[in-house]
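Heads up, one of the protein chains got dropped from this complex, but the rest are sitting where they should.
Showing chain A:
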Amino acid sequence: MRRRPSAAFWILVILLTVLVIVPLLWMVITSFKTIGESQADPPTLVPQEPTGRAYGEILTTGGQNPVLRWALNSFAAATFHALLVVVVASMAGYALARMEFRFKNAIFSVILLTLFVPGFVFLMPNYLLMDNLGWLDTLLALVVPGAAGAFGVFFMRQFFLAIPKELEEVAMIDGANAWTVFTRIILPNAKAALATLTVLSFLTNWNDFIWPLFVLFSPERLTLPAGLTLLQGAYTTDYPVIMAGATVAAVPVLILYVFVQRYVIEGVARSGIKG
């Protein structure tokens, strides 16, 4: 049928790979350089005097830039957020996929419509809401409001629509109630979708930038993205320290990605087709 890939094809593939990897590699390499070497002209490709100073600086400067604490905050927020999304979105997605009730189409249409409303519309009013709930500068502000996003519901509904109906019908004839059917039959058959949604929600929350920047204030409560901004302001041209901070934020998600890339990519692919 189709021709074998040519040499030009391989050159392009490799070139693009280099283009992706070089900036990441440069970030990590720089984090092990001295300030002087990070400003050398021409730049050195391998650290001539490799040093852990940058990591020492960000991991130990007690209180000023608690990067480990930020990582912990990010991890806690992203984990709780992902769990909340998976629970509420799978329940709502199941109802919208499999049950008949009044206003179903209207409710689904409104939820779907909000997928296309830009996030900044909610920024100020939700900030005031956080203020009134006493959630400013807390983990709750990072975990809960984001779980109202429409993507998870939409994603789970699409998945449940594709599960054969016979599965539940047999159980329902046997007299199982809806909750039993949902938890014992539907969810075990939805493991891949649940894993995908968990990973996507985790990544979104871990990487979120604008929201934490404005609802968090105390240095020890920040997440990594908000903290990195602080780091950039404090260290301006001390690039090894800034790159060390960026590396601390990047490496956990890259490691996670190596293991779950299939879920992430298939999840993104599926969201597009049905959109």
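The rule is short, and it goes like this: contacts are C-beta pairs under 8 Å (C-beta built on N, C-alpha and C of every residue); 3 or more make two chains touch, one makes a residue touch a chain; residues count from 1.
The rule is simple: contacts and distances are computed from a predicted model.
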Choices "Sugar ABC transporter permease", "Sulfurtransferase TusA family protein", "Tricarboxylate transport membrane protein TctA" or "Thiazole biosynthesis adenylyltransferase ThiF" - which one is the UniProt name of the chain not shown: "Sugar ABC transporter permease"
Residue among A:I58, A:V181, A:L197 or A:L216 that touches the chain left out of view: A:V181
Hidden partner chain, touching residue among A:L139, A:A195 or A:A250: A:A250
Contact partner of the left-out chain, one of A:L72, A:L203 or A:A234: A:L203
Touch residues of chain A, complete complex, unshown partner: 2, 5, 9, 12-13, 16-17, 19-24, 26-27, 30, 38-39, 41-43, 87-89, 91-92, 94-96, 99-102, 104, 107, 110-111, 114, 116-129, 144-145, 147-150, 153, 168-169, 171-173, 175-178, 181-182, 203, 206-210, 214, 224-226, 228-229, 231-232, 237, 239, 242-243, 245-246, 249-250, 253-254, 256-257, 261, 264-265, 268-273, 275
